[in-house]
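Dropping the structure in here first, questions after.
Removed from the display is one protein chain of the complex; every other protein chain stays in position.
Labels A, B and C are assigned to the chains in the order they are written; within every chain, residues are numbered from 1.
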Amino acid sequence: MKVGFIGLGNMGLPMAANLLKAGHEVTVYNRTSRKAETLAAQGARVGEQVADACGGDVVFTMLADDHALESVVFGENAIVARLSPGAIHISCSTISVALADKMAEAHAQRGQRFVSAPVFGRPEAAAAAKLFVVAAGEPGAVEACSPLFDSIGQRTFRFGDKASAANLVKVSGNFLIGALIESCSEALALVGKGGVDQRAYFEFLTSTLFNAPVYKTYGGLIVDQKFEPAGFAALLGLKDVRLALAAGEELRVPLPLASLVRDRFLNLLAHGGGALDWSAISQVAARDAGLPSYIDQSPHPESSAPQGKRAT
Amino acid sequence: MKVGFIGLGNMGLPMAANLLKAGHEVTVYNRTSRKAETLAAQGARVGEQVADACGGDVVFTMLADDHALESVVFGENAIVARLSPGAIHISCSTISVALADKMAEAHAQRGQRFVSAPVFGRPEAAAAAKLFVVAAGEPGAVEACSPLFDSIGQRTFRFGDKASAANLVKVSGNFLIGALIESCSEALALVGKGGVDQRAYFEFLTSTLFNAPVYKTYGGLIVDQKFEPAGFAALLGLKDVRLALAAGEELRVPLPLASLVRDRFLNLLAHGGGALDWSAISQVAARDAGLPSYIDQSPHPESSAPQGKRAT
Amino acid sequence: MKVGFIGLGNMGLPMAANLLKAGHEVTVYNRTSRKAETLAAQGARVGEQVADACGGDVVFTMLADDHALESVVFGENAIVARLSPGAIHISCSTISVALADKMAEAHAQRGQRFVSAPVFGRPEAAAAAKLFVVAAGEPGAVEACSPLFDSIGQRTFRFGDKASAANLVKVSGNFLIGALIESCSEALALVGKGGVDQRAYFEFLTSTLFNAPVYKTYGGLIVDQKFEPAGFAALLGLKDVRLALAAGEELRVPLPLASLVRDRFLNLLAHGGGALDWSAISQVAARDAGLPSYIDQSPHPESSAPQGKRAT
Partner (left out) sequence: MKVGFIGLGNMGLPMAANLLKAGHEVTVYNRTSRKAETLAAQGARVGEQVADACGGDVVFTMLADDHALESVVFGENAIVARLSPGAIHISCSTISVALADKMAEAHAQRGQRFVSAPVFGRPEAAAAAKLFVVAAGEPGAVEACSPLFDSIGQRTFRFGDKASAANLVKVSGNFLIGALIESCSEALALVGKGGVDQRAYFEFLTSTLFNAPVYKTYGGLIVDQKFEPAGFAALLGLKDVRLALAAGEELRVPLPLASLVRDRFLNLLAHGGGALDWSAISQVAARDAGLPSYIDQSPHPESSAPQGKRAT
């Protein structure tokens, strides 16, 4: 297929590379061109503007947030203006449900098709084409994208014909991880202050009831206080829980645990921890309990840009 | 070994049976004698009072709560008064950290030994001798109990020489499950109100990031609204989160997520759901979102006694 | 002075009337013109478009929310485009801190002046020129507006030269009222379920420690379940607590109590209570406790528009 790909960050770059590897004809575009060049060596055409990526059957977008995505979707020379009727925009970014709905409507008005397909997995999973793809949109369009999803992921889950449903699934999934981090943080603060060895405690948990990769990953990061470099930065974690809360507000669904997790992120950011791994919200619970805490030890200027985008 | 066993509920009965099966000489005592009789057929002596179970090397206790345990431990003819010097009291109940400390001290004053050994697992796991035993206390005493633990469980985890540390691990473990239920409840309310099929959503989660038995178990109960009969009753769930909060209060550890879970239990109980499975706290999040909720459908008189004691 | 006034709702109408009464020359504009006509009888000129209200020394805006305000401030023929250099835009609406900052910058770029001056008080207070005005902005501009503030309010409080500081004060003030409602709601649910007469309880509180109009007003509404017609609708209450949370997010200030109040509003709205008085969030606490609750009695379709804008 003839494919455009916009957004070559930690996730977009390996995803685009896998599309090339699978034999698709790919035109890439990135705001800064350096990353695009590495793909040129693998056979990609490098577009000079958004419009250059909009000439094929499909255009992927994989950008940081609503704002970044809106700037390539709406406006002159942007996706909605340039995509051919019948062509498909596949949005993989973690964005708001509201923006997904807005894009779906805008594309429909132009006779274009829109598929939301956010992904779960770290950059390593993206590189190995082992992502989980969560897709929703008009069934024919989703079906048409099926080979593309197979090129980037290990499995695709479909959630009906309302595209934004996939975004709701994505933001709720990241909320669940945030909640898991908070629960482990409180449990570790409790037993730690009570004199229990935190490492032994976590080995116990993950050998028994909580024998799951997600507990092992995050429990390990917390116990080892391994927050740098960030797999997934706290600033991005805040973004995602905010998206879950925004969806809840639209739908009138109170989410008290999501609010708690959001407050933990703000607390961490107020102490300069925005660039730390999001599991560093554990240090708020530790500090609140009067335990030694990473956020008390040294200033982590919030100004530093978030690094890395793991997992989730 | 010559062993006493006090408390023949859903968990105690199969545990005592496994001790018999392993060849130990067991004297059982239960407040109501009917259950003891089933063990008599398997070779147990049936005591008529607490003291009858205190004549051996070891006495196990497996009772519902602090109150029940205190009534067999303290006072005339109770365990502290009747156990021989050097003999060991193994406390398997889910009780407060404070009571564990109090018992440890009382036994030490009499030259007796005290081991806290709460267990994780449902009645079926108890029957299959597949419990996880969490043990703490004076190392020699814990070592001496080792063959007994092997008779009832699949693996024993040790947490140092302060007996109450094992209780802290137990109550924090149950808190983690409660937190997991709450997180799934909110996520399901959110996506459900957004029109996503809850069953498909949960299949996705447990096939990917949350591929863990504990998510499968509780997610399944919530999605299927299968709250009766209770595997582990809400009233007992409330007890356990209360114990975690009490430990946190003693240790000066704020646990906002535990407080949230506690409020969910109170909410459920205020609507008559005390005898439902503890995963029924999910129905509070559903009701709050304006979704159909189990607790709106029919009165579940709180008066009914909690039934069953699963898992955890 | 020559004054424009845009937005003639429950609050704007009496404010504009008081400016007329004080002898100012006032050109009013409202999206729907009926309300403007009542002022014409009192001597106002009635503008046909936003620009008509921008020809004088000062233009007031008093609109429902960020969206409504942005539509009259930005764009062709809107305030920023039409106000003379040196002229002042006085923004009285309850809006986000972020929008206030954005307007301040836009006006500065055009050599115009911007003053934020949200007000506290109900429509009756507006009618009686008894509002409290909270003003911030460049001192000379605020000083110049002083006679105008005296025409609409009983007292003006100044908060420095950053205009958005006044908005922060406003949204935090409304948050404090929401928090007060929540605290009374929980206390009343507690004593009410314990058999204490709620009315006697509230009379006691407001005769002693909490002898303050704000407690009398809201305690009275709750005890009497007098939620219709709304003095200040729940939908507006949600808006204001959301603004406080948004400001907290920008500034990295966790506000757990504000999050709780927000969840109460969402809960109320999920049950159709958006048009009820915001003190109706009390009925969530009552319902959670298993007490009879207004929101259980009858459907209050959320679709109905919020009515009234009281006080605060």
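To be clear about the criterion, a residue touches a chain if its C-beta (ideal position, glycine included) is under 8 Å from a C-beta of that chain, and two chains touch if they have at least 3 such contacts.
Just so it is clear, the structure is predicted and the values come from calculations on it, not from any experiment.
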Residue, one of C:Ala36, C:Ile88, C:Ile152 or C:Ala189, that touches the chain absent here: C:Ala189
Absent-chain contact - pick from C:Val97, C:Val115, C:Leu235 or C:Ala270: C:Val97
Residue among B:Val26, B:Ala44, B:Val134 or B:Leu260 that touches the chain left out of view: B:Leu260
In chain C, positions touching the absent partner: 97, 120, 132, 134, 155, 157, 159-160, 162, 164-165, 168-169, 172-173, 175-177, 179-180, 182-184, 186-187, 189-191, 193-197, 200-201, 204-205, 207-215, 244, 247-248, 251-258, 260, 285, 288-290, 312
Residues from chain A at the interface with the omitted partner, ascending: 256, 263, 266-267, 270-272, 284, 288-290
Residues in chain B touching the chain absent from view: 242, 248-249, 252-256, 259-260, 262-264, 266-267, 269-270, 302
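Convention: only the chains that are shown with their structure count from here on.
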For chain A paired with chain B, centre-to-centre distance based on mean C-alpha positions, whole Å: 38
Gap in Å, rounded to a whole number, between the CA centres of chain C and chain B: 51
Per-residue overlap in chain B, given as positions that touch at least 2 other chains: 256, 288-290
